[in-house]
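Only one protein chain is missing from this complex, and each of the others stays in its spot.
The first chain written gets the first letter, and so on, giving A, B and C; residue counts start at 1 in each chain.
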């Protein structure tokens, strides 16, 4: 069994981005989805600091501290881009004008509750940022996260144990070993990595898993991690 | 006794505009105040359709249907002007960023209540426009109106008889025969036209008038009405 | 596929608009009326409309044609007074109870649209407090002042006039042409812009006044 690496997870999530979508990509794995949008599609990457139409990272010669995305990365603008202020950017997000947001997460519950902002590290300050607005207001909320914690504990749960980002918001979860939808019936596995049985996956989950009648193999092309 | 004509009333009101003020001028007499700002002052004329820094009327050669003020008049821009959309313009007004608005009126009450939008003409539709926002939210609300109705009835009243634009908002009233402040004690006459006695003015008022200890003569230079 | 929101005809621009739609029409004082689209909507005969327009009666807006054609069942505006001493088409219908009217202070009107586009279902405003326009509305005190609760306006369709559009639907305006257009563009499920020029090349980022994210279709109608 070969779980997807972090870039492969981003690749898999990016395959679900449809032509013409307005997409907001969270820090970490999600932001890498921008590199794997299917060829021939044109999408609008919304960055909550007001960049509407974020392009690839700037090379050294063009890096500009005034042209950054929500992750403080120095970026370029895509053709057709514009820049608005933060109040207008969150008006866009809150008003439901972002088709999909792809967020990192710590935990997702079977009712779609999302916990992605507070791991309860003693005395470390809270880091909410724009996650609550995105989770509550994007038309579709997708999550990229490993299926299990580093210690092997479950991240798919009946109820989140960590503080919520928003209730009932997650639609789809892209993990290293499965793609899981959140439905009215709970978790439904759409794709599972080859070599992992349904029983093994269930054993690693903190909540019941249903399996789609057309459940397929989760596969991604080889993508090397930069530090690998 | 020579009452001020309409342009003289606008002139008199304009004398109270101070250097650097942001001023919104209502339709009719108020808008003429723009022509009589004291020489050497620089003020910002805010028009609620979003023109911040309205200049004089455009001459025929430069008139542009896309560059209009709140009265649909084709205008120019003053140096330092900018243009915002209506939601932003009323955010500016409602947020208290307009120092003074000068409005026409039908009635003002001794507590500062203003009625300027509905004369109750049968079956004619209501015309509120931006008056309620301006009256409720400008830092100072000044009124220009004749002291009496065409039929000789009072416009300064204990209570307005017409529907209100905003309660407790008017600070100063510029009329053809007097300049009147609205204070916690009610109407206080600051200026009265030569040849009109205090008793005569009181007789023409629908509410008690106090007279300022330094009550002066109301005077304006000769200004011919365009159709005179 | 490359994003391209340009359409070639008014029929394409208004495709899918249904009877009963709430239609937001921009424009103020002669600037920013999407009159080509408004006339096309009238010719289409879409009826039972709720018309959201700052003025129900502005001479230079063809919204009066929608009203005269009997296609409008309700008007939300800040101004509904005809210019002539006699009664306007709107006023005649209103007098006879054939058209419903909601009047808002102009700033509240604009803010309700901005709220509709910004995911704010309701907000408090000082404007209109103590007037008959606040009758029946919730009032609440914050600090030493009283405020009126107002709720968002969301349209099925916005018809907006701008100067230049690009294929992404980005818009820029001339002078005071914007007025209610930017707020309305954000507040409708389907936003259609009529523009002087609809170009393939992007509008330079600093000149974009309405992001194409808010705009579904653009129709070039010339000068």
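The rule is short, and it goes like this: a residue touches a chain if its C-beta (ideal position, glycine included) is under 8 Å from a C-beta of that chain, and two chains touch if they have at least 3 such contacts.
This structure is a prediction, so every number in the text was calculated from the model and none was measured.
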In the whole complex, of B:32, B:92 or B:127, the residue touching the missing chain would be B:92
Contact set of chain B toward the excluded chain (per top definition)
19-20, 22, 40-42, 44, 46, 52-53, 77, 79-84, 91-97, 137
Hey, which chain A residues sit against the chain that's not shown?
48-51, 64-72, 83-87, 89-91, 93-94, 123-133, 136-137, 163-168
In the complete complex, which positions of chain C touch the hidden chain?
111, 115, 118-126, 140, 142-143, 145, 147, 151, 206-207
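Throughout what follows, only the chains that are shown with their structure count from here on.
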Counting contact pairs per chain pair, which pair wins?
B-C
Counting only C-alpha atoms to place each centre, which chain is farthest from chain B?
A
From the C-alpha centre of chain A to that of chain C, how far is it in Å?
36
Roughly how far is chain A from chain B, centre to centre by C-alpha average, rounded to an integer in Å?
56
Indicate the residues of chain B shared as contacts by at least two other chains.
none
Contacts with two or more other chains occur in chain C at residues 114
